[in-house]
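To start, the structure under review is shown below, and the notes come after it.
With one protein chain withheld, the remaining protein chains of the complex are depicted in position.
The letters A, B and C name the chains in turn, as written, and every chain counts its residues from 1.
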């Protein structure tokens, strides 16, 4: 059984394990106040060309999302999200558990359109009963989205403009950010994201680390007291060094970007093979997640050798699945999958 | 200016004010532990033919909704509601502020259909990632609905069945319950509701009281410690007697039902006049809220003499408004409105 | 049985009932956006000599406390309170239910001393693990305190200074504010309180209204969006007019202050009689709550005719009780109590 069901099926890039071993008996202060975290934060500020941003290392995506949003929102504010957004669907109501409504907008190719966000905000403030409704206080997007699609520079700029107009924070969930930046269709850069979002994170868990997300904060109000919030929400790792060590190693010599390109390049091979074989897709994704549509027979046969993520039923005979490549995907496994796909 | 914009534009039925005056200097214990509350609770148990239910008096609808639901749900559970539900739209995220997601389903004539609730629950438990999603823990309906429509006995029974199947509580918001029971199309009774819902309330605020909702609990687990929750959420009125006095007076000699019939009967006159004059409606409502569609010109002219609630734009030239009658609506005001409607 | 157990045992001052009757059929907008609320707010701004403050009317003390504090605090902040504070003891954890710790300091005569608050704050920021502890974000006091004692102008100024130094809001719970201002030992004024506290309230429930507290906000950040928070926490009364009508009537012609003086004057008579008869007190209170110590026999005998609030056991043979007078206390009942006290 070869697993293409997700991008967190293996451990970590060997360089990370080696570095953990190398530093294992160095004694450091706890809670992220060590040299490794400082080094990794400095590397991120440098890659973002943003010396003024704060960097905090958290353990996972749900934790990053709830910690950021509970710090960003006032009690009566909610966060605008695509109805497919991870916080809207797959985090067991973690944002609501912190007291905030997720204000859903139907997605457009997995993404949130600035014009739809603008319409929601306009309608809110135009309503005579606006105080009886949740105030939009932040906008949450993920890049790539849950459906693998990516925001263009123009789209991100348009969202920024709406956020400015309606005094909302812009938060970009970058659990798979590397895979987005490595897409052939990408026109974003880390410095642009760092200057456009109030807060975003660079994912580690799905990008070659054992675990970890690096939260980057530009917004001054959000920077203030953020470590209190990390601690309160259970996200302050005692051995915080583990996060600093991992991110420093991932970012050294561009490893993070190499691994991202590796995954996307393999995904593009699978996509091309599927297209050539005439398969349809649920959505046209330019990143490491592909959503082909198989007949029940095809799926049943492929499932003997491969694990995919079941996405949804498309019609009486066909379903969409998610095929994920990752930093760890082996070229020979992709080749085998491609040849099985071609075989029909 | 005659107000038809809501059913809480006046004070209270004169008998209530008289009774408040009469009892004003009687000394009682606080927090609802007085004779008046006991009397009113007994009257409600008797009307519901349910000697086993607990009755608590709260001050308003939002308060009742958030107090009941925060007591009813475990942290990871949400409440299923029509997307038009008051808790979903018009309570500034009060349920989320208590930590719970409102799981919205598109409404069917303002109502929640048992089959849609069933589909949501089935999908939840069928999903491999069900633990990553909010568990449906209760079903919230209001009768009449936000759009004035009412549940039939069959519909309520069907919802009960789904709730039983998926271990959910059924909660009926009865802020306008009297207006529902007084509808010519109604086939529900208080005893049936009391035996079918785990918890519901009999609205006072919109039905002739100064304020107040009588929460009726049948579910044993929910009964337990409920007064703690009332106190914690700010709903335990120091002079709780005010609620007991009002409900006892409202329910004495069937006043509550007389007032409800009065309002619905006037609403039916308005509806008939509108129909005769060829107006369309946003929805066909058999209760005290009517939702006719007016052209901009018609609305502008009527608005010189009458206050309505603006509902929504229907097309380039027309909007729907809400016309509300209430226990306090005067027949002569309705006659005047009808004649103005007929004049076009 | 004559009740001296609390100051909310009767209804409301007759002028309030009369005014409710008089205005009963006037139609108004809901949710506090009516003329009566505007009038009452204007009267309060005028009495406070503070045209810039915002005034909101809420239904009760717990509701006012939780609404104000949940709007005032960031998630990782707590509120400093005397360990006898109402929010610390008698609101079923309502502040914690909003996510915030109550940081308790042992009381000094029922009050919070500026030096103790300062010490707590200093210790917080001096601790190397400060981010692992709840940040003090506001100071809660009540005047009079739970034990009937009152703050002097100097004490309140000292608390203000500490709040400024440590960036905390100062919140004064004035559920019995009138009884404090009417004390022979009082040196505070409404204008001084309005200029010193970030937010406070003028109690109605215990001071002659059916219910209601008038929240006065000076702090600009707290003013912002406060009505959203009122709605979310269940405190936005549909017929908000009821609060405006009551406060306008209470404040007209100084009725509020007359009623307060009435209660305190009767309490002073009881206190004097107790002192003359040689009774000890749990605390020396200059307001409408008195805390004499009775032997079990005395208490048992008095309890045949009077209801007191049981406070605590003092020693093997004696207990302290609370005797409350109020706006509604009758002189003849006080005389009877005094003569029974003298009889021993």
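Everything that follows uses one rule, which is that a residue touches a chain if its C-beta (ideal position, glycine included) is under 8 Å from a C-beta of that chain, and two chains touch if they have at least 3 such contacts.
It should be emphasised that the depicted structure is a prediction, and the values quoted were computed from it without experimental measurement.
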| item | value |
| --- | --- |
| Chains on display which the left-out chain touches in the complete complex | A, B, C |
| Of C:34, C:131, C:213 or C:249, the one touching the omitted chain in the full complex | C:131 |
| Positions on chain C where the hidden chain makes contact | 75-76, 78, 89-93, 96-102, 128-129, 131-134, 310 |
| Where the missing chain touches chain A, by residue | 1-3, 5-6, 8-12, 14, 17, 20-21, 23-30, 59-63, 66-67, 91-94, 97-98, 205-206, 210-211, 228-229, 231-239, 241-242, 328 |
| Residues of chain B in contact with the chain not shown | 70-71, 74-76, 98-99, 131-132, 135, 225, 227-229, 231-232, 236 |
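Basically, only the chains that are shown with their structure count from here on.
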| item | value |
| --- | --- |
| Per Cα centroids, the chain farthest from chain C | A |
| Chain whose Cα mean lies nearest the overall Cα mean | B |
| Cα-centroid distance, chain A relative to chain B, in whole angstrom | 42 |
| Whole-Å gap between the CA centroids of chain A and chain C | 49 |
| Where chain C touches two or more other chains at once, by residue number | 228-229, 231-232, 236 |
